[in-house]
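For reference, the structure I am asking about is given below.
Apart from one protein chain that is not included, each protein chain of the complex appears where it belongs.
Now for chain A:
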Amino acid sequence: MRTLARSAKYASLVIASLVVLIPLVVVLFAALKTHAEYNATGPLTPPRNWLNFDNFATAWTAGNMLRGFWNTTVILVISLSGTVAIGTLAAYAISRFAFRLKRLVLGLFLVAALVPGVTTQVATFQIVKSMGLVNTQWSAIVLFLGTDIVSIYIFIQFMQSIPLSLDQAAMIDGAGRFTIYRRIILPLMKPAIATVVIIKGIAIYNEFYIPFLYMRSPDLNVISTALFRFKGPYGAQWETIAACTMIVLLPTVLIFLLLQRFIYNGITAGATK
């Protein structure tokens, strides 16, 4: 009985792993096949030459992926630095100052966290348009900065665990409010900043709706929209689409392997708020 239960347990784990991996592995197979080989062999047949990277080269140039990665990186760097700066400043005000309307401000952030961003795009689009930001990278950047409430929560929570006596000691030494924020609080916030950078970074890298809606020009493609553009014209060349899909997935796999522990913690912290 014991062994039966044990084997059932391992069997279920192996089956689940296969269900996760097979869809991805067959796409990798397709990406490494030549066009003739792709047409002649079934999807489960491994490629003849594991080092055939021709499709990757085709996908890279045809999809202008260099530009896609560059645009994604620019948006990532500006949005993430902005989120950290704006979020920690707001958290500092809320956790270290006593002021009227504080409850109201907290309530505003709390209720906003409930509004799913995807529902308000109809109206948000008109606002972004009236600011003249449609078809610029700034549309994505302001939206990533402006619709981020979870990060502020993570910052507030972490900041509340930093003892007030540190602030008071610095104040006795004559430090101003901003110096305390910059010199004492911000360096101690590193773990929370890492969490926010990881979860928000992955979310921005994967975001499709906002760049698709606001940045229609091919020059502004991020990796999601660059990949999406393969859908029509390359319908008959699955090996190219497969290669491009792999190009998009590879950075995520690498980041996951390198930062596993931080990612698990970050996801748990972000989702249960």
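The rule is simple: a residue touches a chain if its C-beta (ideal position, glycine included) is under 8 Å from a C-beta of that chain, and two chains touch if they have at least 3 such contacts; residues count from 1.
Heads up, the rule we're going with is that contacts and distances are computed from a predicted model.
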item: Name under which UniProt lists the unshown chain, selected from "Oligopeptide transport system ATP-binding protein", "Sarcosine oxidase subunit alpha", "Tryptophan synthase beta chain" or "ABC transporter permease"; value: "ABC transporter permease"
item: Among A:I162, A:A175 or A:L213, residue touching the chain not depicted; value: A:L213
item: Candidates A:F53, A:W70 or A:F109 - the one touching the absent chain; value: A:F109
item: Listed residues A:P43, A:G132, A:P163 or A:P218, member touching the removed chain; value: A:P43
item: For chain A, the residues touching the chain missing from this view; value: 9-10, 12-13, 16-17, 19-24, 26-27, 30, 42-44, 85-87, 89-90, 92-94, 97, 99, 105, 108-109, 112, 114-116, 118-127, 142-143, 145-147, 149, 152, 177, 181, 202, 205-206, 208-209, 213, 223-225, 227-228, 230-231, 238, 241-242, 245, 248-249, 252-253, 255-256, 260, 263-264, 267-268, 271-272
